[in-house]
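Only one protein chain is missing from this complex, and each of the others stays in its spot.
For chain A:
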Amino acid sequence: MTDEPLLRVSALSKYYGARLGCEDVTFDLWPGEVLAVVGESGSGKTTLLNCLSTRLTPSSGGVSYRMRDGSWRDLYRMSEAERRFLMRTDWGFVHQNPADGLRMTVSAGANVGERLMAIGDRHYGNIRSTAVDWLSRVEIGKDRIDDEPRSFSGGMRQRLQIARNLVTGPRLVFMDEPTGGLDVSVQARLLDLLRGLVTDLGLAAIVVTHDLAVARLLSQRMMVMKDGYVVETGLTDRVLDDPRAPYTQLLVSSILQV
């Protein structure tokens, strides 16, 4: 790890009118670090993730990001063009529902190749071989490259969505309940795959989940949210083995130990 964080979040709050989404969230994310955001439904996890990834504008507070050239940028002061460029090159966003993150009517190969074409790759053969490579990294056979994701199972779709995001070598990936809609056995395989990719690529990630097992497997650090507030943060093992906030204790004791 370097001596500077990748992302700095300070006093971030988001209100939907009078309704609280999340309140006063502050943390740093380090390069290569995986942070899990856990909490029950409605606790503000998605709101926080969408604010961080600039899909929502917060009501107050700030987020700055260290660009590839080392300069720090305030995310909400970037032009829309810069922000969109960042989102499709240096970032990834994995939606819970793969259909929200994929183009369902074009082939798997085109789904993976889209980001490459968006940044100016104009060699069909290269785009295709990169797509084959990424499909195999997410365990999709190259015989499926010309199939549309509509013909894929839920687990395959999710793996395709991951490949589509990682093809430009992003440094930061946002994930909202990445295993949420999947069968338990499929979840386990996807988690394994994700853990391998994150480690191999040295990715930083912010993973929203209501599933403590996902947090345990993927993250080094976790943040527990309740009613829009962060009630506890710490190293994942510490929080799960020795929860301090009463709410976290309740949460941990209410699930089977993993």
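Assume a residue touches a chain if its C-beta (ideal position, glycine included) is under 8 Å from a C-beta of that chain, and two chains touch if they have at least 3 such contacts; residues count from 1.
Note that in this section contacts and distances are computed from a predicted model.
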Subject >> Per UniProt record, name of the chain withheld from view ["Acyl-CoA dehydrogenase family protein", "Cytochrome-c peroxidase", "(2Fe-2S)-binding protein" or "Alpha-D-ribose 1-methylphosphonate 5-phosphate C-P lyase"] >> reply: "Alpha-D-ribose 1-methylphosphonate 5-phosphate C-P lyase"
Original post:
Considering the whole complex, which of A:113, A:155 or A:243 touches the chain not shown?
Top reply: A:113
**OP:** For the chain that's not shown, point to the residue among A:55, A:77 or A:123 touching it.
**Re:** A:123
**OP:** Identify the residues of chain A touching the omitted chain, counting contacts across the whole complex.
**Re:** 80-81, 84, 103, 105-107, 109-110, 113-115, 117-119, 122-125, 127-128, 145-146
